[in-house]
Structures are given as structure tokens and as C-alpha cells.
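Note that one protein chain of the assembly has been removed; the remaining protein chains are unaltered in position.
By written order: A, B and C. Residues from 1 in each chain.
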Amino acid sequence: MDESEHATEESSNPHHWFSHLLDRFDEFHARFEGPNTIGNNRTFWAVFWGIFAILLVYPMIVNTFVLKTNTSFFIWVILALSLSIVWGYSGIFNFGQMATFGLGGYAYGVVAINLTEMIGGTVLALLIGVVLPAVVMAALGYFMFYGQVSGLYVAIITLVVTLMFNLLLTRTSGTTIGDAQLGGLNGMSGIPTLELDVVAFSFDLTPVSEYYLVLALMIAVYLGLRYTVNSYYGYVMIAIREDERRTQMFGYDIRKLKTALFSAGAALGGLAGVLYVSWSGFIDPTMFGLVSASLPIIWVTVGGRGTLLGSGIAAYLLQYTSNELGAMGTGYSFIFLGILFILVILFFPSGIVPALRDRWVAWSTTRKQSGSVQEGNS
Amino acid sequence: MRSKQGTNDGPKTNEALLSASGLTKRFGGLTAVNDVDFRLPKGQIRCLIGPNGAGKSTFLKLLTGFHTPTDGTIYYKGEDITSSHPHIRAKSGISFKFQKLSTYQDLTVEQNLRIPTQLYTDGDQLDEHIDELLELVELTDKRSMPVTNLSHGEQQWLEIAMTMGVEPELLLLDEPTAGMTIDETEKTAGLVRDLIDEDVTVLIVEHDINFVRGISDMVTVMHNGQIFAEGSVEEIVTHEGVKKIYLGKSVEGD
Amino acid sequence: MSLIESLFGFLILALSHFGKLALIALGLAVIFGIMGIINFAHGEFILVGAYTTAMGYHAGFPLLLAIFVGGLAAGIFGLIVERLIIQHLYDRLIETLVATWGVSLIVIQLVRIQFGGTFAGIHTPLGSIQYGAFSASTYRIALAGAAIVLFASTYAIFMYTRYGLHSRAAMQNKEMAQCLGIPTKRVYMKTFFFGSVLSGIAGGLIAPTVSLTPDMGTNVLVEAFVTVIVGGANVIVGTSLAALSLGIIQAPASMLFGTLGGYLALLITTVLLIRVLPEGLTGVVE
């Protein structure tokens, strides 16, 4: 969990302005650092912004197809981060995170189709796509958490509710809401792309600007969540995950907190859903199926439940891999994923990224130790 | 630490901080707590003893709101709290230490202390308060360690500090010395005694009669879900009936 | 439709719902009740049982023997899964759930690659019984009887065998059982095998009434889950009561609002029941 070998200790740098810059660099990142996240040193952030820089120039070196596909991976990363908060940090085993994604997507679709003429219509649709899943899940959360439902039973109820959405949406082949045809199993198509034309500036999202928007949101969500989990709320989330009753005995209203977390996670899942539907112009009820519902759970499990970074990386790589396997035209991609999955659970129970982190820490500690006396056990 | 108001009711007054009447808890066919009437005056340190299965732990859990009673009423500071939620009771000053060690294993020592204290102390005084608590349990130099690196005794003390973090007026301790060495037990006794200075009322479930003798004013004996006897330590130790119910029974665990 | 006839129709329907729910839930309930883990690949154990039964049947075995072989095949499959995966994950509920989900993915896909979209089914035996203007399949009613027999046998095994004694002890208190020298790991292994056999037999029994597809396990999984959760920890009483009451709720709902209505009634009842009785029906019984 903990890895606080800050790289700040070195002093005597001859270039003062440079060391000053480095200090500012560390200072800026300090608010995102803490024992609840992976990557709390200068090297990590240097790599992080390095990758970010590569991603910034990425659209200039690839074609539209690759760019579009990458945009969708970023959206999946946001979804994975939302489950990482709800399940990984707060311990609420939510089988319905994909349902929040689907709800957000459907809400955006319906509103955007109806308000397609209106200036700022899609922005309003985005807001509704975020708020609706939050409200629905707040209601479900209230129902569950105030009724003392917990653990496995939360998983079962969220799964059952997800499947009910699936069942009901499949039946909407003739249902219209305003101009929007829900379309039953065939799904809803013709959903307009997000248009950021509010007051100050206005542009239609091209694949490139869409890529930048989603990239910016992904980075913002990641940093925002890092900030959150290393703050007051972060400790409380972990406290709830580890021992609900204990935490309650300290005076925390865990019913309220869990409902709030559940709902906030849903808002984030909804945001991802909105972005996805804006990206694809299409959504269908398979989003609420058993297989889809388990996808975010796979990402978070493989990447590491207690880490935002791990969940995000796993989402990206697993979606990428299944995409490529899909293009190779084999029926074996599910078998591959299933085996990967079991191996991770057996050999890296806390996830691949934390396991790699531990290796790295062990390696760098021994290296330091052999050089000088180790500073501070961490 | 928060200064306690109403210093005029010093320790050992007769005003009950906590009382229960007709308190009953059934689990299916089993009656764990049976029609208990109980008074705990403000400022007292009370030990609750009794043989295995006497209902002591259940009784404590009823007081914290962990279990809802089948029947009966609980008053705290004159208010009926029978149906109030555990976190409400915690906020009104009832703090509970589980028998089972329940520090947060994924957090550091300092973060463990932060969880309870940050609800009750203003942001600018928080760090100071945490320092005080760390000092109290002598864990200052281990503040940024993961809890998993602590010994069992240290974790127990940390947890006592955590229960102190909520600024309790009533502290419920469920077997705080369970699994401790003799030295550790002594240190724990010292810690609990210090609480008197903090003007905290304490109810302890405990087996170790030496431990009880060292800290307690009054002892309540439970048996078969009911209050069997009540009195000073000396009275209880010499009580014929109490001897009888302990006879042939294990004095371990509840 | 006369009152008597509709009552009879309702009874038969409730009975066949009960039979199916009880059969598909029993294996899951045994594993959940004793080991406390949720087997997400449960549906695939049923699938293995059903496919093997069909293969045996087409190879010329009598149906009952084929069903027995199906149960055995699922049991062996269960044993392999337990040895390879489950035994490393005891006491880790969520990990087991996720790992068995992985098993389920693999099995479905392998079956699909091996056997294609569907598999030749078994003709429903025993004909039909007539009541007034109505008739129903005798075999489906017999399934309810089979469920009762299976429950009774499971009960007998728990009550009167050494394994049963051990498993009940392990269920009550694992630490205590270990102190008493009960080899809990062996008990768990046997339990997983036993649960798998029961699932396989259930698969074999329902095989003549449904189409055999790689998704058949996924289709029954939710119903099985729901029955076990509603039932609670008590394997025999809880699960059978849950199957009965869910069957009684599903039957009129599907008569009134169609199959979808019945299915929704099942799910909604479950959600409400978990809310009211977090321990499941077991909590009421005890």
C-alpha cells in the first residue's frame, strides 16, 4: 500500500532555478499523493506527463480509425476508474456499474435526439446523462444501504436490477420518447455527437477534438480521484471497506456515505456512458447484459482493486487486446480472457499493477540499501 | 481535548449517565439478555464479569446499537436512545472497543487515528490532537507505519486511542486485555486508569480479576443473561453465589 | 375454464416452477451453504450434466443411466475446478466469484467451439396427462418429484454420513471444526464434488425439456442465484422453501402477465425479500 520514497530529499543541486522548478513540480503533485495511491514520486509523475505528452501528439501520427478506437479505450478507462472508487476503495461490490454507464448513455441519447436543434442541447443531455444514473443509483443505494443489505447481497441485487433493465429495454422496440426511438434490442441510433457550443466557444466534435476532450476528461477524472482518495474522504472510504461496523461506531453514518459514494460512482459511470454514446452514436440493451456487467469487474480485479492506476491500465489493455483478438477472428478471445483472469486471481490476488509495484519497490529498496543506509521504513 | 462541561457532577455522583430497564434480547429461541435493569453513574469505572455465555458481549452490543433489543429501553444522559442508530450514539459520546482487534489494516497508524478524530476536532487542531493521542499510547515514532507492522499489543493500544479519538463520555471496552502478555496487560490498565483523569465513564467486560481489581470501582456480574450480583470488587470476590456460578466453568472467553 | 380446472392448472404450473427452481438451485445451495462461496460457473456445471446426459442418451443409454453419467461428469469437472482453482481461494468470497466467472467464460466458449450453437436434445419422455380441456407434460410434473427425492437424499447424506457430520460442523464453525480434527479442506473438496454432482444431475433431468445451447447455463444462473439467496444459508429447508415460494409467486404472475411477468415477479420478489430478510428464508425458519 505504502510507498513514500519521495524523491525530494536530494539537495545540493548546482542549478538553483532547476531545483526550484523541481520543488514546484513536487509541490504541485503533493496533493495527489499519499499512501492510498500508487505512484508518489517524481519519477512517476515524470513518466505520467511524458505519456501525456505522447498522447497529445498521438492524433498527428495515426489515422482516424486508430484515433477513434483509442478514444473509446479512454472512455472505458473512465468507467474502470468509477468502479475502482465504488468497489476498490469503498468496498461496495457493485455489479451494476455498467448499468450506470448504460443509463447515462440512454439518457444522453434520448435528450440529445430531442434537443438536437437547440443550442447547448447536447450539453444539457450530458448533464442529464450524468445526473440520471446518479439519482437512480442513489435511490437503489438508499433502498439497500438503509436496509442493512451488504456484501454479497449488494452484488446480487445490483446484478438483478441490471438484468431487469436489460429485460425492460429489450421490450422497447416500439417505444418512443419524443423524437427518440428506444429501439428495443436493435438499440437507439442516430444519436448526435456532443457539441460544445455553449456561450464562449462552439465547435462540433471531430474525431480529433473528441479525442482531446476525452483525454482531458480521463486525466481530470484520474487526478480528481487521486486527490479525493488521498484526502479526508479517501481514509473514510477505506475505513468503510475494511470494517463498516467499526467505522459506524466512530460516528460515521455509513448508510449515508455508502449511498453517496454509490451515487457519485454512478455519476462518473454515467459520464463515461454519455461520452461513449456520443462517440458511437448508438446504444443498445446489451450494455445491461451479464457479460457487459462483468467487464468493469474484470478490469478492476486484474488491474488491482485498491489502485486507480491499475484499474485504468487494465481497462485500456484488456479492451485493446480483446479488440485485436476480435479482429483476428477467433472465438478464443473469451477463453484467453477467462484464463488470464483466473491466473491473475491465483497468482496476483491484489492485481497485476500492485504486484509490479511491489517488485519495483523491493528492487529499488535493495539497490538503495546496498548503496547507503535506507531512509525511513516505508 | 474537549473540556467536559458540568464539572459540578464530579465522579461518583449518583446521576446515571446510562441506564437500561427491562432490556431483553432474544436470538430465535435463545435469550441472550433477559430483562436487565442497569444503572451506570457518571464518572464510574465499572467492570462487567460473568461466565461464558452470560450475555455480556450482547449486552454491550445492545448499548452501542449494534443489536436492537427485543424489549426494554436504554437511556443515555436522560434520553431514550433505544432505537437510535449506532453512529448517532457514537456522536453523542458513546465509544466502543470491539473484543476482536479492529484497526484498519490497510491504513497507517496516523490514518487510523485520523478516522475517529477528524469528526470531532477542528481541522487546525487535528494534527495536534493526533499527536497527543499518539503520545498517550506511545506510538509517536510509528505514526506513518502501516498498522500491520505493529505488534498485537500495540494495535490494541492504538485502538484504545482510536476510541478516545471520538471524545467519549462513555467508553465501552470489550475485553481489552484479551491475548495480551502480563506486561501488556499492566500497561493497558495504566491506560484505562488515565481515562479517569479525562472524566470518562467506563464500562469494561473483563475476565482478568487482577486487572479488574486494579482499576475498577464497582463490578457487575452477569449470569444467564441476567444481572446476578453487583458491588465493589471485594464484595464480589467473596460473594458465595458468584463463586458457585464460576465453579467448574471456564473463565475464558465469552 | 372451470374453477377446479384453473386451480389444477395453477397447481401444475407452480409444481413445475418449483421443480425446476429447486433442481437448478440445489447444487449451488450446497456449495454456498457449506463453503460460503458463490460459484458463478454453476450454470456450466448444469450444462456439463445436460450435454453429457444427451450424449449418453444418443449413444443408447437409458435416460436414467445417462442422467447418472451426466452427474458424474459434472462431478469430475467440479473436482478439477476445485483442485486447480477453488482450493486456493477459500475464505475469499469475491475472488472465488470472479475466478468461477472466468471458468464459466471458458466453458461456454469451448462448448460453442466444440459443439456449435445447439446440441441435439432429448425427446421429452412420459407423454402427457389430461385434465378437462387441458393437458400437461407428465415429465415436468415428475421433475418436481425428482427434486423432492434429490432434496431428501441430500438431507440423508448430511444427517447420516460421516461426510455429512463433518460438513455440518464445518458449516457451523470452521475454526472449531478444525480444532476437533475435522479435515475441513477435504470436506470442502468433497462438498464441491457433491454440489457439482447435484448440478450435473439437475442438468440431466432438465435436458429433455429445454434446448441444449452453450448459453443454457447462463440462462438458469440468475434463477438459481435468486433461489439460493432467498433461501439463505440453510441448504435443505431454506432452498426448498425458496423454490416453493418463488414457484408459487411465479406461476400466477406468468398466468396473468405472461412469461415476462413471471420472470419480473421472480426478480422483484427477490430484491424485496433480501431487503426485508437479509438472512433469507432461513432467518424466518430459525
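The definition used in the following text is that a residue touches a chain if its C-beta (ideal position, glycine included) is under 8 Å from a C-beta of that chain, and two chains touch if they have at least 3 such contacts.
One rule holds for everything that comes next: contacts and distances are computed from a predicted model.
Here one chain is missing from view; checked against "Pyruvate synthase subunit PorD", "Methyltransferase domain-containing protein", "Dihydroorotate dehydrogenase" or "Urea ABC transporter substrate-binding protein", UniProt names that protein "Urea ABC transporter substrate-binding protein".
Taking every chain of the complex into account, the absent chain touches A, C. Residue A:Asn323 is the one among A:Thr116, A:Asn323, A:Ser350 or A:Thr365 that touches the chain missing from this view.
Residues 1, 9, 12-13, 16-17, 20, 58, 109, 112-121, 123-124, 126-128, 130, 133-140, 208-216, 219, 251, 254-255, 258-260, 262-263 of chain C touch the missing chain (whole complex, contact as defined above). Residues touching the missing chain, restricted to chain A, are 54-55, 58, 61-66, 68-70, 72, 167, 170-171, 173-174, 181, 183-187, 189-190, 280-282, 284, 286, 316-317, 320-321, 323-331, 333 (touch as defined at the top).
Heads up, the rule we're going with is that only the chains that are shown with their structure count from here on.
Most remote from chain A, judged by the distance between CA-atom centroids, is B.
Closest chain to the protein centre (all Cα atoms averaged), using per-chain Cα means: A. Chain A and chain C have Cα centroids separated by 36 Å. Chain centres here are Cα averages; for chain A and chain B they lie 42 Å apart. Inter-chain centre distance (chain B to chain C, centres taken as mean C-alpha positions): 47 Å.
With touch defined as above, chain C holds no residue shared between interfaces to two or more other chains.
Taken in their complex, chain B has these residues touching chain A: 64, 66, 85-87, 90-91, 95-96, 98, 102, 104-108, 111, 114-116, 118-120, 144-146, 149, 162, 165-166. The touching residues of chain A, when paired with chain C in their complex, are 93, 143-144, 147-153, 155-157, 159-161, 163-164, 167, 171, 290, 294, 297-298, 301, 331-332, 334-335, 337-342, 345-346, 349.
Across the interface of their complex, chain A is touched by residues 38, 85, 88-89, 92-95, 97-99, 101-106, 108-110, 112-113, 218, 221-222, 225-226, 229, 260, 263-264, 267-268, 270-271, 274-276, 278 of chain C.
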